[in-house]
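In this view, the complex is presented without one of its protein chains, the others remaining in place.
Note that the chains are named A, B and C in the order they appear, and that numbering of residues resets to 1 at the start of each chain.
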Amino acid sequence: SGPQDGGASSGGGDGKAAKGGKLTVLNSEAQSDFDPARLYTSGGGNIPSLVFRTLTTRNRAAGAAGTKVVPDLATGLGTPSKNATVWTYTLKKGLKFEDGSAITSADIKYGVERSFAAELSGGAPYLRDWLIGGDTYQGPYKSGKGKKTLDSIETPDDRTIVFKLKKPVGDFPYLATQTQFAPVPRDKDTGTTYEKHPISSGPYEVVKNTNDGERLQLKRNTHWSQKVDDQRKAYPDTIDVRSGLDPAVINQRLSTSSGDDTAAITTDTNLGPAELAQIGQDKALKSRVGIGHFGYTDYLAFNPKVKPFDRPGVRRAISYAIGRSSVINAVGGSSLAEPATTFLPNQKAFGYTPYDHFPAGGNGNPAKAKEELRKAGYPDGLTVTLTHSTAEGEMGPKVAAAVQQSLAKAGITVKLKGLETNAYNEKRWDTDDTPGFFLSRWGADWPAGYPFLAPIFDGRQIVKDGANFNHAQLDDPAVNKEIDEISGLTDLDAAAERWGALDKKIGERALTVPLFHPVYQRLVGKNIQHVVISDWTGVLDISQVAVK
Amino acid sequence: MAVQDVLAPGAGDPPAPGPAAGARGVWRRLRTRPSAVVAGAVLAALLLAALAAPLLTAVSGQDPYTYHDELVNSASGGAPHGAFGGISGTHWLGVEPGTGRDLFARLVYGARVSLLVAAGALLLQVLIGVSVGLAAALGNRWADQVLSRITDVMVALPMLVLAIALTTVVPEDFPRPLLLILVMGALNWGGTSRLVRAQTLTLRRLDFVAAARLGGSGPLRVVRREMLPSLAAPVITHAAILLPSNIVLEASLSFLGIGVKPPTPAWGQMLSTATTWFRADPMYVLLPSGLLFVTVLAFTVLGDAVRTALDPREASRLRVGTRKEKTRD
Amino acid sequence: MTPHQPTDPAAGTAEPLVEVRGLTVDFPMGEETVRAVDDLSFRLTAGQALGIVGESGSGKSTVAAALLGLHRGTGAHLTGTVRVGGIDVATAPVRELRRLRGGIAAMVFQDPLSSLDPYLPIGDQIAEVHRIHTPQVSRRDARQRAITVLDRVGIPDAARRSRSRPHEFSGGMRQRALIAMALACAPRVLVADEPTTALDVTVQAQILDLLHDLRAETGMGLVLVSHDLGVVASSVEDMLVMRGGRAVERGPVGTVLKFPRQPYTRELLAAVPRVEARRAPMAAASALSSASTGDVLLEAAEVRREFGRRKDRTVAVDGVSLTVARGETLGIVGESGSGKTTLGRMLVRLLEPSGGSVRYRGHELTGVHSDLQMVFQDPVSSLNPRRGIGESVADPLRAAGNLTDMEITRRARELLERVGLDPRWYHRYPHEFSGGQRQRVGIARALAPGPKLIVCDEPVSALDVSTQAQVLSLLAELQRDLGLALVLIAHDLAVVRQASDRVAVMRQGTVVEEGPADTVYDAPDNPYTKALLAAVPVLDPAEAALRREARRNGGGLLRASAG
Partner (left out) sequence: MTERFTGLRFAAKRLVGAVTVLLVLSVVLYALFYLVPGDPAQLACGERCNPAQVAQVRGQLGLDEPAYAQYLHFLQGVFAGRDYSTGTSLQHCAAPCLGLSHQNDQQVTALIVAGLPATTSLAIGALVVWLALGVGTGLLSALRRGGVTERVLTVLTLAGTGTPVFILGLLLLMAVCAYLRWLPFPSYVPLSQDPEQWAWNMLLPWLTLGLFESAKYARLTRSATLEVLAEDHIRTFRAYGVSERALVTRHALRGALPPVIALSALDLGQVMGGAMLTEQLFGLPGLGRLLVDSVRSVDLPVVVGVVLVIGTAVVIANAVADVLYALADRRVVLS
């Protein structure tokens, strides 16, 4: 009995949402990156999306509807050229920065350009990979070598901006949701210190930013207008973001919900197993829990270059042997994770196509696993090493121990090898040194198949001397070709269907053992209304929240 | 090791003709204090339980590693089914939330690791502390300055941070308990060394040290024969305070993710994962923290008792005017 | 033993100030109990002075403490009655007892340093005590009172010094401060437990004079506890000799000292070394024979020793030259801090001289040498409390490393026997021995390497007279049998005279006078030596009174040395 789907859209969501009031945000991580060039996720996550508007944005709606991409600064999702290599956007009229000056296409171009500067590292790799000249461009600052402007972005007039790509990209509207596409006025750019007070194009502007984003006080941006922004609701007058809190304390505060905490939410802290157990049957408390799904898959990764994982039989045996119940219990039980048999997340937007090539049930299928082992030449079982992170969490020791336990039943002895987070990441990303068998996970940059499958299975995305995510180092021309073809499609629904088929096909090779898709459960304060949780982010959308 | 040191007289072995006569006196004085006897018994029981962990779990029929998915409520965060954290005839102290592993087995096995780590680290702390303290007290002014300043910094450096750094530098297949022992031992000897330095400076002025030198003893011989025996008493009492703090430290290191490796159980590591559970499954928190508390209490009581038993002033408590008076004795 | 009541003219009429009747004190020690005081009775009327003498452990201090009820709560078991100022010490409620303590009877303890609070100014301590007994007095007046009494006991510049802490005072000043504390409460009787044992003769003389004057002035009673017969002789009228907790003899001082009736008292008197007596001829003859050959064993030339650096530098020994011949005894006397110990330690090279040289048999010494040994002043700290005494004695033999284990143990047992200890005590620990016995262990250890010379640093100052005599005769005997040379350091002039062929008198790091013992003592040349000799307490009360008078009239030098 899994949790209800993300349609559970509102906590205290009855009553009419009203403007005004102060919203408190209790977070554990500081917003230490607050420069649009540095942010990674679409819209830079929750808080940045209150300050940065982008060409397009995610649809602020609950559940599956929320996986759609919609226009934001632009009037539409962009006009592709015939082969989807040139994308043209037109800006809405009457767009203004917080100082009242107009937002022009040049500001957007500059925002994209400065994201190439080494000083402002971070962000997703797509712009470099896709824009013509993106691989060599070093940004508009003095320190960068070569030309200071990027010619593949054109601004024929103040409201038009054109992007020229190396190859067909059907997903470009999704990419345009990222904060690199937020406007930055060149004369207000202060380089690395810009993040102290980025110039707002959204409904709120920064009043005070203390301790490198540890405390952010935001107030309404009077130059923002609901008329030119149909996505953000901006009910509260002020927003106070306090971070650096212990997750246990955040949840406790939200559940106690007294004083300022009655109007508090968190944008980064999930309920843990113990807290869920405690909430248990408490109806009042339960009604304040928002449940969401984000496109994420935790899986066991194989590196077939390492023996004995070069034998498909061994990989299949492990796929059969895995007991997902134990693994799911290790991360907090069925209300915090759903068993995964597909690599793609179980959402339509990704092209989810159900399959279970190696049915293991909840507790594994040791008999089948043993049979596979025998066929692979290991009639007496075998001993393997599972590499994992020592940090608590989904790639941490608990999950590793659960895997160890369930494989033991099939005669597979698992030795655990825990590495400290940095060492672990370095190792699993290192093409020459990738362990044979380890815990890994992948999340979507946007709800579509491309960013989910390409980095993992595209042979041309195997990265030497850097962070490689194609752990299996699969380089199959057929797969590569299919990826190219789908990614050129501008019909996103048609593309989704083909991504699902591709996933199912790759799944047969048992290069990964999908374990589970995490479920997010988060508390809000008593007086919080209008909780909207989309399947794009899986967590409540701060721009929709109202305070009673 | 230190555990044995403290308990040695309790083993009842006949005292050697040498210094044991003193130890025997201490033991005699200890024996007359009920609190010391109880504390000693508790520690002995713990030690025994740790040593006999496989035996005990054989009796209970559970091992510390097997998962029991059926015993936990997966839909509600993995809390154990049943009252008091799933206590039952088969699982005497209930099971671990999330995994359903037997808590009794994990606690007794955890005692092994925790006591081993704490005692091992203690040994190292005492070794380094005594050597550095002695060297500082007996070396020239330069050596003293250098060692004392290093000790200052050691005492006060954010130990957890260095611990994090060190544990990440060391190859991961290095045995964790040993690593913990090394890290805790290598970083937390400042207090001991200060104590030893101060005591040695006092001792050094005593005439029997001069007499030994006159008798032709070299510096090492003087240290070994004249000083170490006198240092033993304060160091032992100090150790009684250090040991429990080592257990707590193990917990803190686990909390920061650098404790012993799973699935090996250890008290500190159990505690660090248990914190959030104290409302949903209080037993899960109470058991390891209760045990820890009992251990700390027992060590402190015993340490106090040993100290008073070793203190000649306490021994001659009849001395005039040193006691507060009651109306009539 | 028939208790002899001190003959006191006022005894019949006045209620006695102190009345002790059938006092018995038992200390329960594990299974057995130690009877420290056994059926003791005495009384003291106002203005009277009683001296209690006896060897170490005879129960003197226990009696003194009983007078103030200090055994309460310690577990000691008391029977009999003790009444002080009309208060029954055993039954009085705590409040009453507090009034008694200080208010009626005040106590002056032996060790002046440890008896004062090291953290508080002396004046405050006195004021605090004063206010307890006169609560109506304001803080300020109490301080004033403290200054007055400090002034009274002869602390110069009392107003300023009342703000000093104890460590800034010299030993004699501290003892005065303790007496001042007693005075501040205007008690009717002063109980002084060995008030001068830790002090130099000159300072001792001043303190005793002070007590005498105060008594004359205020008419308070005095109970003076001491093992030193000379101290008692010069300060009290009546005395009581204790042994094993019992009173052996009592009576007026003059009578008891002149005509002791009990053998024990006679023994005690005989053991007291007399500064006016020449050395026993037998011992002297044997030593002189080799000394006269002029065979120089050890020679110190212009040795200096400084401590501390720059500002806080002290010169402990300032250019001392002396020689020790084979088999002779050189005595070194001088008051506390004069550099005796420092010099002695340099002679055996435990300390490195900052200047000058020490030559042994013509060769410059560069480190410790097994031929040169030392016996230390303090029998407590000179033996390792955690090692058996046999092991301590065997240690030098083991360090030498040329004997087997068997031989070492045998030799160590022989040595123990040689110094008069039972070899079966080999495995015993120092705390199981008396001071005298421990000093013997120290001597045995010094003998172990087969030395040619032993420096004895105050070998008997911590011991009572009878033990003192035993240890001194042991040293003499060893010297005779083994042909040892001795350097005997002591502040007790009589002890030095008894045991030395030659004497050096030290003051402030230098030797002010040196020569054959009899010459120095009988015809002192240096005024300082003269003053020292004049300060030695004598056993004859009449003579003591004369000397006191002489000191009062012409003691300029002494005053100077007390500052």
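Going forward, contacts are C-beta pairs under 8 Å (C-beta built on N, C-alpha and C of every residue); 3 or more make two chains touch, one makes a residue touch a chain.
Computed from a predicted structure; not experimentally measured.
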*So which shown chains sit in contact with the chain we cannot see?*
A, B, C
*Give the residue, chosen from B:V37, B:L51 or B:I150, that touches the chain omitted from the document.*
B:I150
*Full-complex contact with the absent chain, from A:E420, A:D458, A:E482 or A:D503*: A:E420
*From the listed residues A:D151, A:D230 or A:D246, report the one that touches the chain absent from this view.*
A:D246
*asked:* Need a quick check: the contact residues on subunit B for the chain that isn't drawn.
replied: 145, 149-150, 152-153, 155-162, 164-166, 168-169, 241, 244-245, 248, 251-252, 255-256, 268, 271-272, 275, 278-279, 285, 289, 292-293, 295-297, 300-301, 304, 307, 313-314, 319-322, 324-325
*asked:* Take the complete complex as the reference. Which residues in subunit A touch the chain that isn't displayed?
replied: 32-33, 38, 40, 114, 117-125, 128, 135, 138-139, 141-143, 189-193, 210-212, 214-215, 242-246, 248-249, 252-253, 255-256, 258-261, 419-423, 425-426, 429, 455, 463-467
*Of the residues in subunit C, which ones touch the absent chain?*
68, 70, 97-103, 106-107, 109, 111, 114-120, 125, 128-129, 132-133, 165, 167-168, 178, 181, 185, 311-312
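By definition in this document, only the chains that are shown with their structure count from here on.
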*Calculate how many whole Å lie between the centre of subunit A and the centre of subunit C, each centre taken as the average of the chain's C-alpha atoms.*
88
*Give, as an integer number of Å, the spacing between the C-alpha centres of subunit C and subunit B.*
47
_Where subunit B touches two or more other chains at once, by residue number_ = none
*Of all residues in subunit A, the ones touching two or more other chains*: none
*In the complex formed with subunit B, which residues of subunit C make contact?*
27-29, 61-62, 65, 69-77, 90-91, 93-94, 97, 345, 348, 350, 368, 370, 372-374, 376-378, 381-388, 391-392, 395-396, 399-400, 427, 429, 431, 442, 445-446, 448-449
*Across the complex, what residues on subunit B touch subunit A?*
65-67, 69, 72-79, 97-100, 167-168, 172-173, 257-258, 261-263, 273, 275-277, 279-281
*Name, in rising order, each residue of subunit A that touches subunit B in their complex.*
1, 248, 272-278, 280, 323, 325-326, 328-330, 332-336, 362-363, 390-392, 397-398, 400-402, 404-406, 416-420, 422-423
